[in-house]
Each structure stands twice: as structure tokens, then as C-alpha cells.
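What you see is the complex with one protein chain gone and the rest in place.
What follows is chain A.
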Amino acid sequence: MSNRNFSKAKAREAGQGYVFMSPTLLVLLLFIIGPILYAIFLAFHKVQLLGAADFQYVGFDNFTKIMNDEKAKIALWNTFKYVIIVVPVQTILALVLAATLNAGIKGQKFFRIIYFLPTLTSSAVLTLIFMWMYNQNGLFNKFLSIFGLPGYNWIGDPSIALNAIMMMNIWSTAPFYMVIYLAALQDIPESLYEAAELDGANVFQKFLFITVPNLRPVTSFVVIMGLIGTFQLFDQSYIFSGGSGGPNNSTLTVVLLIYQYAFKSMGTMGYAAAIAFALAIVILIATLIQRKFSKEESLY
């Protein structure tokens, strides 16, 4: 009897909890869960949304289409190149920056602020500023010419445009991960460094054999976040190419392609949803692979 009473009270309590949570739950359902389910629904249909909305079930057609789509292949390859270069570079850069800032240099608080500044700027604004600097008569080419090096057509040359975006993005995201590393660095017990010093380790050895291994869980986090972030590259390449992914498809990323299919051509909304779905799976796989290779559990 008392048991039943207890469960009743528990149910009531849970009910109250849900009532209090309901605004949030509703928002989540409406704006996150709902759209996800609807996107999955779209991926299996041929859709015409304008005018008399028209849905036609096509099964896996949208997915098989991706296999024969030259542009999708280029987009995936570009995105892959981007991820493979940006993620390691930004992670290593963030780690090195954090380590130097943690080493007790004079004025390190000042440098922390300076280094963190790029992250505070909106990525769209940042892109526009960089486009000025990448201009044929811009800062970058002026800088190169000081050393007698030839300038580039950074934005217009297909062989360079993606690299220009990479440089810009590494510069702007590395500081964010640096802050995460900085926080993690505070957690490494000082005694480990002292012990290593007694054993005669130099600065590099301390970094390689104490700092890096101790930061492994954080590195894993940084890499996963980096993977997800870089796979979703959109705004920079959109602004760079004016939405076309040009020149010569060199800045076409998967998300930009999704955008093009969803909004720029009629009747390909379902196909766009299918690519979005495929991208989600690719990111999931990449994350799983990363987790497999980083042994974050075996730290202590």
C-alpha cells in the first residue's frame, strides 16, 4: 500500500517536472526534433514546395542519385580535403598556443585576450574582412611583395581559393580550442612536472610526455568538435564565391551544395535533404573512427 502511495507521489512529482519543462520540450520538439524527422521524411520524397505543395514517394532514389552526381563528389572531396588539413592544424596550433600561454610568460593575460579576439568576431564579418586582405591589392599580396614573392589571386584562382578559406578558418577557430586547452592545462598536477624535472627532463620532454598525454581527453573533444565544425563549412565559402561554389567548383562544400539544391533549383528539396542526411552519417562515422583511435578512457 505504502509502496503504491510512493509511486503515485513519484508520478505526481514527475508530472510536475514535465509541466515545468514543457515550454522547453515543446520548443525542442517543434524546432529540433520535428525538423529532423521531417528532413528524413523529405529525403525519401520528390518535393515541390512552391505553389501546390507536392510530395511523391521515391524510396531511396534520392540517395542513389548522389552516387552519380559529379558535383556531390567534388563537394565531398573538397570538404574532405578541408577537414583533413584544418582539423589537425588547428588542434596542434591550439595546443601550442595554450602551452606557451601557460608557461608563465610576462603579460600572458594580455596575450590570451589578443589570441582570443578572432573567435569573438562573427564569421561572416571575418570573411568580408579577409576578402579585403585577400584582394589582389590587399594586405596579403603587399606583405608577400615585401619579400619579393609574387602575389596571388586568392579569391579568384581555383587552385588557391580553398586554401585561402583554410587559412582564414584556422586563424579564427584555433583560439577557441586554445581556451579549452588552457582550462585543461590548469588541471595537470604540478607534481608531475616537478618529478620530471628531478629526473632531468627538459621543456620539450615535459611537453611531450606529460602535457600531451594528460590532455588526451580534451584533445579528443577538440578533434570531434573540429570534425563536426569543419564538415559543416558553409558561410565562408558561400561569401567567398557569392554562393556559386566557384571558381571551377573549388570552394563547393557539401553544405553549400545542399543549400544550392534546396533553394537555387526548383523541385530538388528532397534531394537536398538526402544529401544532408548523408552528410550527417559521414560526420557520425568520422566521429566514431576518431573515438576508436583515441584511447581517452585509458588515461590514468
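What we mean here is this: a residue touches a chain if its C-beta (ideal position, glycine included) is under 8 Å from a C-beta of that chain, and two chains touch if they have at least 3 such contacts; residues count from 1.
Definition applied: contacts and distances are computed from a predicted model.
Hidden chain, UniProt protein name from the list "ABC transporter substrate-binding protein", "LrgB family protein", "Alpha/beta fold hydrolase" or "Probable glycine dehydrogenase (decarboxylating) subunit 1": "ABC transporter substrate-binding protein".
Check A:Ser7, A:Ser22 or A:Gln136 against the missing chain and you find that the one touching it is A:Gln136. Taking the complete complex into account, A:Leu50 is the one of A:Leu50, A:Ile146, A:Leu198 or A:Ile281 that touches the chain left out.
Looking at A:Met166, A:Met269 or A:Ala286, the residue that reaches the missing chain in the full complex is A:Met269. Against the chain not shown here, chain A presents residues 31-32, 34-36, 38-39, 42, 47-53, 55, 65, 68-71, 135-138, 153, 155-159, 232, 234-235, 244-249, 255, 258-260, 262-269, 271-273, 276.
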